[in-house]
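In this view, the complex is presented without one of its protein chains, the others remaining in place.
== subunit A ==
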Amino acid sequence: MATTDATKVAARPPRPSGQRRRSRLAMRNTLLGWSFILPNFLGFALLTLVPIVVLFYMSMTNWNVFGTANWVGFDNFERLVGDGSFRIALLNTLYYSALHIPLTFVVALGLALLLNNKLRGVAFFRTAAFFPYITSIVAIAIVWNLLFSPDYGPINEILRFFGMENPPGWLTSSDWAMPAVVIVSTWRDMGYYMILFLAGLQTVPRELHEAARVDGASTIQRFFNVTLPSLRPTTFFVTVMLTINSFKIFDLILVMTEGGPGQSTLVLSQFIYTKGFEESQFGYASAASVALFFMCIIVTVAQFLLNKKRSV
């Protein structure tokens, strides 16, 4: 019944009342849409958007928690430029990202390719690879600290067994602490990105693979010419997330090294935390946060532009 009525209405020439009804419908849909996102948006606005706006204001003041925040203009940013510790934190963050992003990318993709095959017990292996991601970070830090122990740790025992006379000091050496942190963070994150890649791999059209195989393409050729291009939406998403997550690395550093030895693993988020919450220089810490914010924005925008150019 309803369908026949609807066809009749549609079949008739449009009338003003129909337009009104349509605009009312559009209005209703808009309101409905807003009411769906409102609970989330309210939370976002209150807990994220407003604080960000305040953060920008704070970065131009010398606020120290109490009392008034005096306007100091760009003084905080000038101080950042001359601050040796900020420079070290910035370089360390870039160093960490430069190691962590490609390594995690390759490992996660490799795992996904491996576990995309029809193996016996593949569900078990997929779950196992995901475990580190859901393990408590404090537990991870304690266990890896033991594993990395220079004199008694299993890692160095194994290295010595294979004939390495002076295995690295890992977390105790300023040269090796960052690579050690990168190893742990890669181990921790690989499962998460593997799941994303696995989802992406399901969308690669089987026909393309078959066609390539018929044309005589080798496995490696098929990987580079079929799998990777088909995965582009996923690789783009993974790269963006990995980059942002690397820039804002904090928790793992705090529980594993606290930035040490010396300042060898001091990263930007920790610099912000120390200046703000330990030294009560919230204005200055806000300025550093703004710097980190723009770093993330710029790199992400660049990635978007690059992705757009490639997809044309």
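The rule is simple: a residue touches a chain if its C-beta (ideal position, glycine included) is under 8 Å from a C-beta of that chain, and two chains touch if they have at least 3 such contacts; residues count from 1.
Methods note: contacts and distances are computed from a predicted model.
The unshown chain of the complex is recorded in UniProt as "Carbohydrate ABC transporter substrate-binding protein (CUT1 family)", chosen from "Anti-anti-sigma factor", "MsuE subfamily FMN reductase", "Carbohydrate ABC transporter substrate-binding protein (CUT1 family)" or "Nonspecific lipid-transfer protein".
The residue from A:65, A:91 or A:228 that touches the chain not shown here is A:65.
When the whole complex is considered, the residue among A:48, A:135 or A:203 that touches the unshown chain is A:48. Although one chain is hidden here, its contacts on subunit A can still be listed: residues 44, 47-52, 54-55, 58, 63-67, 69, 79, 82-85, 142, 145-146, 148-153, 169, 171-175, 240, 244-245, 248, 250, 258-264, 266, 269, 272-274, 276-280, 282, 285-286, 289, 292-293, 296-297, 300.
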